[in-house]
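All protein chains but one are shown in place.
Letters A, B and C mark the chains as written, and numbering starts fresh at 1 in each.
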């Protein structure tokens, strides 16, 4: 995949996860017991063999940079190509930021100086496991200008607000797209990933900026559906859309389904993340665990049910965790009860405390709190 | 040197180099044909075998981060220890920044969580080649609380303004220090590098902050000369103090002395920098070069005299460079004349142009200008 | 090339015949241990945690397998441009190939490698022991004592002294003499096979030893006795923590079971001294609604539909519905069907076990059952030792 640049576009303000994104970008929200959301997109690129990836950041990117480091886990610690972090070229109050295309335009030289023929642009809140090779081959064979990736979901059961849906004809051509389910409700959900020829991308960015249009999806793609050949490529695997705290919670809980677990974490490739070198998890005599995902480094002495424990969580004797997500290094004291909660990293629940959330509206406890 | 943390303190505002530090910190000012100032301090640490280094930054650290990357060149791309970039913990307008100790205090956890017994604190504008092992052994053997490194310079010939001078007794104990040459003019110049026990450093930082004192040198060291055992260790090698554009120019020109060249670049260790993989420099038939330092990747067709050419500089036929410093990738057109100038990176002088500076007050041409 | 104060030479040559089916395809140091690790991870992690960044791994057999496991050394922070980890098998030389004739000869044949780093000290260790030790502390003692060689010692039960090299020391821990596997030991201080030498001294002994046709070219049998005989200053460094030679099936099983104590002597959860290993990038383990896990260590990528009790599961193990695992060690990627009972068994990597099988014998004093790598046990089979 010498011929492709991967781009992860985090340049669109996206604060739908409230508390979870207070001090981090959505790309670095922990997910699935040991990952950050960006790991999925970045691993997809690594598994496709892409060795040059640009991450367009916006703000709150400190934790993201700590997480990515030199990109070693994704084989991006390279002299030739490698990982590029591209923040907006100017420091600005958020009010001046007009849209993600502004950030692309600010780094237009990055595209101009590259030799690769194709660019794959993704975001990080659409969690899936995909090898882009087939989609790229489809893009080349169909001689498309733009190829959009989509997934079929059931609009009656999945919350598709904030999603774009597509109307695709029998030649795989996109006829229409809209984020308004009253206009289009086909269940063909645009995964906010597309493939485009590099030179065309540069032209289109420059054209948009010249016309003071700044939104990548709307200005660059949606407006051009009739002008350019915009095709759609269907991804068949699992897709989790994270666009609210509730969907974060629900999509996390879906991982407790063994089919989803296998489908998201193993097929077609493995998901890489920052290695923590934690030992295997340890279950003491009094442990009573079921229907749960447990990452390494945990020590479980109490009861854990329908829950997700990130790396290094400690659950003391007599404690009960139910329907909850406990991020890295949470500690739950003896006899404490935690139900329907999301505990951000390093939360400490003292012995005997009881925290009962609401199943339909999970409560998030702020990072490093002690209760 | 498992037992030592290296600290490079860039947390003191330092804008004495005007144009050269307009968009970069002093630590990333290019020096010596292929280095940045910080390379010397960092290489000293690497050659001493220190594998854990913290860089306390202040602002304009973008180019510094690009330069250091994961710290690979200094063998600091490590899981255990390695390179830590520590900017001030809060974003602030410069007015709120009270001094470098504030930054140390903001990262006091870094010191608390470490296990190493000793800390070596340096800055980046004192250019020298030193192995800290002997100084550390001296610190341990003399049971000092603080060991300050100093160099003997002749106050009559070297500009020691902005420098602290020391009064040292026969037991190597510091009796007095001052930045006012009218008070002390011994020629014992404090190299703004000192060794201290980690736990003592933490105590002293906390004590200073509790008393609203924020300047590392003055509050932590100078005030405590009588209270603590503060010793001095003499470094015998070359020292260049870069504290103005003039001293930058003069100290650069001193490198044209073969003894200084050997002493600074080879003894006791090599100086590492970011590798650019430039080919050897090429001299065309018409080249006429003398008394100059030429880095790799240059192509010289013209005349170069008493000058320093950084990597990738091109000098066309009939051009003359005299008494000048040309940073990375400058291009000098046919027949152009450049005399007594400092050209920042990627400056382009068109054919036939003449730039004559003043030997005593060198003029700096802004990065990427075309003249 | 920058001079190194100390480099390590790790003897990983053991064929490990006593580990039977587990070492058919693997060198002994590559045998899985503790749910996540391979035996060699402990010594490699000790090196990097001790600040030693140059490790030569001496192997007699299968260099490509060790090469492939160690890679460029990244997991252990040993991916260094100057130093790092290097596998050193016996090469074909212009005068033909030479096996390593003994532990000392293995070092002797690699003098060229060592001299590249021009070290002052050399640490010689074995790749088949489980322990956590700060070699830097040992080095500081070595330097402080001005020793020419320092040997790490541990007290072993008197009844086991006949299995070890036993040292006799004076009140200042100077080594007086050394007996290999004595019948009537004078002390219970056993050599852990961990030596620090001044390189110039060791080099001269290795060179002389190489010229001695009667030598077996072994540290314990030849080099150390000769140094004692010539009254070199040999110093004992006492170690008091967990240390285990896992050279037999029994000791391997015991060392794994030791980890299942609520507060084991060998604490893997100590963040100050992590044990590093190659990471398989598997997701968190899944314990199903009907599954359970007690007194066990379970690694990422496992799916547990049955019950796991007092056992160690490596990554990617699947345990089917209504199956029970007890007092056992299940190595990576083993698939266990439904309604299977497994007692006091070690199952090698990649083995597949059908439904309704019973493997091993229940009970604390039962013998250990061993199933080799990549075996296939059809449904309804009973296997025991």
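What we mean here is this: a residue touches a chain if its C-beta (ideal position, glycine included) is under 8 Å from a C-beta of that chain, and two chains touch if they have at least 3 such contacts.
These numbers come from a predicted model, not from an experiment.
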{"item": "Which displayed chains the hidden chain touches across the whole complex", "value": "A, B, C"}
{"item": "Sole residue of C:51, C:89, C:165 or C:316 that reaches the chain not shown, by the stated touch rule", "value": "C:89"}
{"item": "Absent-chain contact - pick from B:253, B:294 or B:327", "value": "B:294"}
{"item": "Hidden partner chain, residues of chain A it touches", "value": "1-2, 47, 49, 51, 72, 75, 78-80, 115, 269"}
{"item": "Absent chain, residues of chain B that touch it", "value": "32-34, 72, 256, 258, 261, 264-266, 270-273, 275, 277, 279-297, 299-300, 308-310"}
{"item": "Touch list for chain C against the chain that is not drawn", "value": "61, 63-64, 67-68, 71-74, 79-82, 84, 86, 89-92, 94, 96-99, 112-113, 116"}
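Everything that follows uses one rule, which is that only the chains that are shown with their structure count from here on.
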{"item": "Distance between chain centroids, defined by C-alpha means - chain A, chain C (Å)", "value": "40"}
{"item": "Euclidean distance of C-alpha centroids - chain B vs chain C, Å", "value": "46"}
{"item": "For chain A, residues that touch 2 or more chains besides their own", "value": "277"}
{"item": "Chain C, residues touching no fewer than two other chains", "value": "276"}
